[in-house]
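The complex appears here minus one protein chain, its other protein chains still in place.
Here is chain A:
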Amino acid sequence: MPFLGSLASAFILNTTSRDLPVAVAATVTACCLALCILAYPNVVDGNVLRFEAEWLPQFGLNFTLRMDGFAWIFSTLITAIGLLVVLYARYYMSEDDPIPRFFSFLLAFMGAMLGIVVSGNVILLSVFWELTSIFSFLLISYWHHNAAARDGARMALTITGIGGFCLLVGMLLLGNITGTYDLDKILASGDMIREHPLYLPTLIFILLGALTKSAQFPFHFWLPNAMAAPTPVSAFLHSATMVKAGVFLLVRLWPALSGTYEWFFLVGLAGMLTLLLGAYFAIFQQDLKGLLAYSTISHLGLITTLLSLGSPLATVAAIFHMLNHATFKASLFMAAGIIDHETGTRDMRRLSGLLRYLPITATLAMVASAAMAGVPLLNGFLSKEMFFAEAVETHADSWLDRILPYVATLAGAFSVTYSLRFIHTVFFGPKPEGLPKSEPHEPPHWMRFPIEFLVIVCLIVGIVPSISIAPFLSTAVMSVLGAKTPEYSLAIWHGFNIPLLMSAIALIGGVLIYVAIRRYLATCEDGPPFIRRLRGQRIFERVLVAVSWRWARWAESRIGTRNLQPQLRWIVFIGFLAGLLPLWFAGFEARPFVFTGVDPAFAVLWVLGAGMSLAAAYLAKYHRLAALVLLGGVGLVVCITFVWLSAPDLAITQLLVEVVTTVLILLGLRWLPKRNAQLVDQMTIRARARRFRDLVLAVSCGIGMSFTAFAVMTMPVPDAIANYFLENAYSEGGGRNVVNVILVDFRGFDTMGEIAVLGVVALTVYALLRRFRPAADSFAVPEQQRIQARFDEEQPERAPGDTVRDYLLVPSVIMQWMFPVIITFAVYLFMRGHDMPGGGFSAGLTMSIAFLLQYLAGGTRWAEDRIRILPLRWMGVGLLTAMATGMGAWLLGYPFLTSHFQYLDLPLVGKVPAATALLFDLGVFMLVVGSTVLILVALAHQSIRINRLRAIEAAKAEET
């Protein structure tokens, strides 16, 4: 529901009204509060209210919400304080702030927090947990023009985000141990968890999550930085929500995890250190909110310490203190906000004597801080007494346990000191001077109302605990502790005992400390003495810089490279290893060498082939044309091999592709640069070493491939899917050429993907060349052409270029005549494709060669004057035909690309196979034609375009 409210607020982002978003937020919060209160009868006496919906049933995850007494009291707390905060924020936020955004975040945050409290599934819980991190980030950085707010928010997000991740890991471990993610079942299987070998890692991960969230030492530093948020946010985050999530989780999982020595030691150590250090730091803050923030840390340390003890009574005290802390801390933050609002500063060195301006606020703040200090008749006193009583008891005998009473008393004294300091500095003393706002006055009544309300709650709970808070507390405690619920008493007066003595010592000691260091505090720098330099924030930033900048840079410079060669080298090397290692580990199995005889002609063929490929490798650097010719030669040898080894389809395709590729590269050769003479003769030792390394790599890859190929080829071929295709090609695919049937029928979907790739490549080529910036021509016009051009110019009746045309006349006429012949051949290849070698691919390539020849014969312009090829249309129609054929099967109720076949008797042509696969093949054919022609024409056009560009440039040059 708060999420809906958040969304609603998000929709009215642009409103100028201040009251509308407030109304939305208040209504939503009030409804939630009412719902909570109405749910109370369902949760008394340890009952549980459950709601379950399927979420990811295949992982055993359900969207489970459960509300027991403890969740109830927390939800009520969250919504009640949320409502007060909304009311307060109405008056606090200034005119210029985008109000709807604020309330949107606030509601979403509240929703996430409620989600944590009521989730009945630990995974769901950690999802909401992360949501609180994110929304608190947004809330803290609400004033995002302020650098401190941004830094504080980022720090909060980093710390709590890391914690949330640890929590998720811990929850997964927990689920692994118990076999379920359901909270009830996990809580019921505490013994099993504690005895499991994975208990310690689970505990550590969950604690990391909880302690980071609750700002426990050593992760406490994010909280004081988060006070850069608007004060209502601080009041909410610090009292009822964000930081309470951590301790909430500890209480929630208390039945499952607590009671071991590890628990006591980890939680207790963190809690006690936080308790003491937080209080100590708080004394020396000069910022009002800083003081309150550190005191929050200290109080959370107190709660954590209580939880670490593992005794039920301590848990009661912990829950009780959570509630008390929420009430007085929220009111104190709001009071601090009012002071800030009215005077314009939060610096305690500048504030003084505000009692005469803000009498009511001052009184309220005094009561609240007295509660914080643990003065009798206030709620803080009660839970502090319980804490002292527990501290004295021995729980887990160790040095940590023995020092606890002293730590507790000292921390109590510190808390008295900082509470006293807060009141005394701000409200008493001489009139303030030089305040940013000269005449502070009481805020509007409704802005003060939340504080009044909370302070009255403090008083009621403090004076008559047994009739105010006791029933609710017992409901909450019951739901956590169940049968272990101890007898406890919330009375104010337990007689003279050690806890009372400790309280007295703390009170008197605190006052004495304050009196002793008052002068120093009034003038000192921000932060505690001695360890002022040691700041968590500084360390955090150092770590952040180190990880995200230095290490990343180092890793990039060491591991990464922008050069292609090392990358390829690694790819090849790893590929080689990947081939070698399985063989190495599996062991080589020596087989007798079977010599199957060598066909001398074949041997000669491949001696030629190998020679050409070596020569191509050698010449590729400086003799590109020669290398291209040799490459074509190798291609031909491969082609002959295909014919020889009974693969006529491959041979045809290879041959045609060879033709097209050669033309393509020939078209491209023009743009490659000349040999750079300066670079040639520098063969340093390093370069030699590099070449040698590459050579070794190449030779090993070659040898490896030879061995593997030989081994594979001489192995008996297992009875694989080949026979299936061979046997069923005719009966099910209706074709005799099995390769073609596989392509267009059995594996039609692959072919579909493949032609799509071809089309994409063609379009990419086209797109790349549209914005092509050609390099300067590598060579000047060759001598032969110059002579011809001169000859043409000298003869008056000849136009330039005529000679070339003349001596190419015969070939070009022949090529023009060949056009229909080749097209007929393409049709022939296509039609016979299903039964004999041929098919869409080879026919398509043939067709594009026919077009290509026309370009070669007459030149680009001539060809385009006569035939208009629209390659894009060919491609589109082809792809659509293939798709439509495939989808046609749907109409008849078959899966995609199911083909139908029969033979048709056409007049003149005779019996023709007419499978629907033929239509599919037609699509393939058209797409191949379109793509190939598109690529070639796009490249060929560059030669025309460059001349046009040059002409334009020359014209420009003449004009200027």
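The rule is short, and it goes like this: contacts are C-beta pairs under 8 Å (C-beta built on N, C-alpha and C of every residue); 3 or more make two chains touch, one makes a residue touch a chain; residues count from 1.
By definition in this document, contacts and distances are computed from a predicted model.
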Worksheet, complete the sentence: Among "Multicomponent K+:H+ antiporter subunit C", "Formate dehydrogenase (NADP) alpha subunit", "Threonylcarbamoyladenosine tRNA methylthiotransferase MtaB" or "Acyl CoA:acetate/3-ketoacid CoA transferase subunit beta", the omitted chain is listed in UniProt as "Multicomponent K+:H+ antiporter subunit C"
Worksheet item: Touching the left-out chain: which of A:Gly344, A:Gly482, A:Gly560 or A:Gly702?
Response: A:Gly702
Worksheet item: Which of these touches the unseen chain: A:Tyr261, A:Trp446, A:Trp549 or A:Trp644?
Response: A:Trp644
Worksheet item: Per the definition of touch given earlier, which of A:Ala627, A:Met831 or A:Met847 contacts the omitted chain?
Response: A:Ala627
Fill in: Residue touching the undisplayed chain, where the options are A:Leu580, A:Leu614 or A:Ala689
A:Leu614
Worksheet item: Of the listed residues A:Val461, A:Val738 or A:Met815, which contacts the missing chain in the full complex?
Response: A:Val738
Worksheet, complete the sentence: Against the hidden chain, chain A presents residues 562-565, 568-569, 572, 595-599, 602-603, 606, 609-610, 613-614, 616-617, 620-621, 624, 627-628, 631, 634-635, 638, 641-642, 644-650, 653-654, 657, 660-661, 664-665, 668, 671-673, 676, 679, 682, 684, 686-687, 694-695, 697-699, 701-710, 712-714, 717, 720-723, 725-727, 729-730, 736-739, 742-743, 747, 750-751, 754, 757-758, 761-762, 764-765, 768-769, 772-775, 835-837, 841, 928, 931, 935, 939, 942
